[in-house]
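Written out below as structure tokens is the structure these notes cover.
One protein chain omitted, others in place.
Let's turn to subunit A:
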Amino acid sequence: MMNITPITLEVFKNKFASVAEEMGVALTRTAYSPNIKERRDFSCAVFDAGGDMVAQAAHIPVHLGSMPLSVRAAIDAVDMGPGDMVMLNDPFKGGTHLPDITLVAPVYAGGDTPLFYVASRAHHADVGGMAAGSMPLSTSIFQEGLVIPPVRIVSGGEIVPGVMALFLANVRTPVERQGDFAAQIMANRTGVARMEALIAAHGRDAVTRLGQALLDYAQRLMAAAITAIPDGSYTASDALDDDGAGSGEVTVRLTLTIEGDAAELDFRASDPQTAGCINAVRAIAVSAALYVFRALAGEAVPANAGCLRPLAIITKPGTVVDARFPAAVAGGNVETSQRIVDVILRALALALPDRLPAASQGTMNNLAMGGIDARTGAAFTYYETLAGGAGADATGPGQSGVHSHMTNTLNTPIEALEYAYPLRVTRYALRRGSGGPGEHCGGEGLVRELEALAPMEATVLSDRRLRGPWGLAGGGEGAPGVNVLTRRTGEMAMPGKFHVHLRPGDRLRIETPGGGGYGSSG
């Protein structure tokens, strides 16, 4: 019988994390599309029998709080036998937005019921819908692509052909989807095999109990971090420019209450959900809260369900942070998630002004493009997000040209992009002077300009175009972002969220926001 000691805790923390990481390696190794392989827009994790997350590899923070809900939904909807896998992307049943497809597999290890589950989630570059890249300026979930409720896609180790055919018939780039999906299956198989090996080596009882002990361990570390925050009630708000459908400002409001080793995050005063696509489901608010508090607690805290226990997150159904069916949600995962982080940081800064940074760019600058590549006659879709300025803090200036908070995906190399798509990059540079002023300046945003070499459509989903990221402790705002379309007829300033048909020779220039400054410069 293996006892729970400081030693077994540390050793098993490594072992569980290894399983999630090995899944990620398998997924990267076998994935087909640049979005997963080069940009690494995916996450892998291990869950206990009740669907609580035991370990997540250090992948994408926005998946942190939402993957458990996907796993929960899969467990509730489908009775998974050994060798089965369930896929889903329905934001109202545990997903976040449609391109993120989650694949869940049970770990039986020879028993009668699953002891654990493993799951992989990857951002697929197209899942159908009204615009190439499936990140449209939509007003309903039904415009955003194929909605997949929890459905058995692998049965007894074999892909269910009818379900796969249905999925592939609804997307623009089926070969790529099939390749990426095969990689997710491979990742899950790796996870199942590693968990079974772990159970074989140490016994069902020991592995289960140590999984639970790791949740308690994370809870203790998180509680210790919250205890270090002064007790009190802190209120903050911040707004998105608009919803892309004419809403005007959409505000996220938070009252954060710290009491001893517990924190309550009350988002109920936030604006109602909107017609446009920036609605976030509750899982995204949970992810944002987890991200901020885990960052506060320090690197050693394992990413698991124990982190969540000291946090009470209260949302009101029908608001922009807890959207109800059939709201449009394509941008909630990428844009509203960043604003929720900004609001939590702003509230915490009232309690801990020395420990928190000013606002970072607060957007992911999503750019999706698609059309027919005349060189091959085949359809293509391309999706990327652009980094920007990070907020400065008491210790120094903000970083320039980096992704912040809820994402950390890589850029696509210019040479890889130009090989693969009828596009030419005409500028990629730091946006000098965009960082907010202060004793420590905010980081600089980026400038990226793309020229279409063939007719294509483009969708831009970006924010912080009207007002720049806020400074802290007297520091100034970073410069708001700018979107410009250049045609033969001249330059046109574009809004933060738009859809456009490009002709060959048209150029799209995205200038991303600078980070907020820290401390007064005077």
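Here, contacts are C-beta pairs under 8 Å (C-beta built on N, C-alpha and C of every residue); 3 or more make two chains touch, one makes a residue touch a chain; residues count from 1.
Criterion: contacts and distances are computed from a predicted model.
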| item | value |
| --- | --- |
| The complex's invisible chain, by UniProt name, from "Molybdopterin synthase catalytic subunit", "Cytochrome c oxidase subunit 1", "Hydantoinase/oxoprolinase family protein" or "DNA-binding transcriptional LysR family regulator" | "Hydantoinase/oxoprolinase family protein" |
| Touch criterion as defined above, residue of A:117, A:217 or A:470 at the omitted chain | A:217 |
| Listed residues A:268, A:424 or A:467, member touching the removed chain | A:424 |
| Selected residue (touches chain absent from view) among A:296, A:328 or A:482 | A:296 |
| Which of A:74, A:148, A:229 or A:387 contacts the chain that the document leaves out | A:387 |
| Touching residues on subunit A - with respect to the absent chain | 5-7, 9-11, 13-15, 18, 21-22, 25, 29-30, 32-34, 37-38, 58, 61, 175-176, 179, 182, 186, 217-218, 220-221, 224, 291, 294-296, 299-301, 345, 355-357, 386-387, 390, 393, 395-396, 399-404, 408-411, 413-416, 418-420, 424, 426-430, 446, 449 |
